[in-house]
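A single protein chain has been omitted; all remaining protein chains appear in their positions.
Right, subunit A next:
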Amino acid sequence: MKLFRRFSILTLATMFVLTSAVAGSASAASSLKGKITINGSTALLPLTLQAAKEFQKLNPKVSFAASGKGSVTGPQAVSKGIADIGACDWDASTDVPGFKAFDGQVANKVAVIPFATVVNNNVKVDSLTTEQLKGIYSGKITNWKDVGGDDADIVVITRAFGSGTRVNYQAKALGGGDIVKKSKNYKEVASSGDMKTAVSTTPNAIGYIDLVYVNSDLKALKFNGVAATTDNVINGKYKIWSYGYYMTKGQPTGATKAFIEYVQSSKFQTTTVKKMKFIPLSAMK
């Protein structure tokens, strides 16, 4: 009984302290206020969180609720009115393979995301062409010797249907070609992290991933002879990249508008975006 009473007093005290703390932080001076809910792509989530942190320093009355799931949940949450911003790896206001356009949504570019074709370190091949990649992913080419490598079966690792990375890779690297399920030597993984682990631990594996994940554990292939580097994306030689978008219902307004403008501002783009290994929008002009 005594213990119980002590607990309830403790709880009350904690609640009181918390309430006053929240009230205290909200009373700082700023003109903007409101709550911005952001949903969608996990690829853009680190960028979003960092941006929210910086934006909140300038506008303490704006609060954020950001979460990451699949890309498609972003525009969906926006159309259902759950979220103000839907982060998506493709322009969801247009049709892409597998997903219809979301009517009435505006796509706001926020960063450039480069992707890379990756293979296990034991693969001897250094470069593949669009046609060769198409052949591999459609199941017509099944042995590395057909594309200039050793005599070994190709293990295809791919993201699940609906992944933003897969949508972009299919469109840019495979020229809209299909990824066909094979009975053997074919595996689907759930996230970029899983893709990295799977390709780096499976001999003769090929996969695709955001460029920021590439390190010495696996090998990034040249695409049509062009190396996957941010420089080659900027100078237009390397084609496998896409914009990351913030989808909004109609033109953004109020705090949401200010936040998107902050993310698109040259100050944020040249510092944080670069630091997080995305490519600034301004570099693509």
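In this text, a contact is a pair of C-beta atoms (placed from the backbone, for glycine too) under 8 Å apart; a residue touches a chain by one contact, two chains touch by 3 or more; residues count from 1.
Please note the rule applied: contacts and distances are computed from a predicted model.
The chain absent from the displayed complex carries the UniProt protein name "Phosphate transport system permease protein", chosen from "Phosphate transport system permease protein", "ABC transporter ATPase", "NADH-quinone oxidoreductase subunit L" or "Spore germination protein KA".
In the complete complex, the residue from A:A66, A:V119, A:V189 or A:I279 that touches the missing chain is A:V189. Of A:T129, A:T201 or A:N235, it is A:T201 that touches the chain left out of the display.
Across A:T73, A:S242 or A:T256, the single residue that touches the chain missing here is A:T73. By the touch definition given at the top, subunit A reaches the unshown chain through residues 1, 69-73, 76, 80, 98-99, 152-153, 155, 160-163, 181, 183-190, 194, 197, 201-204.
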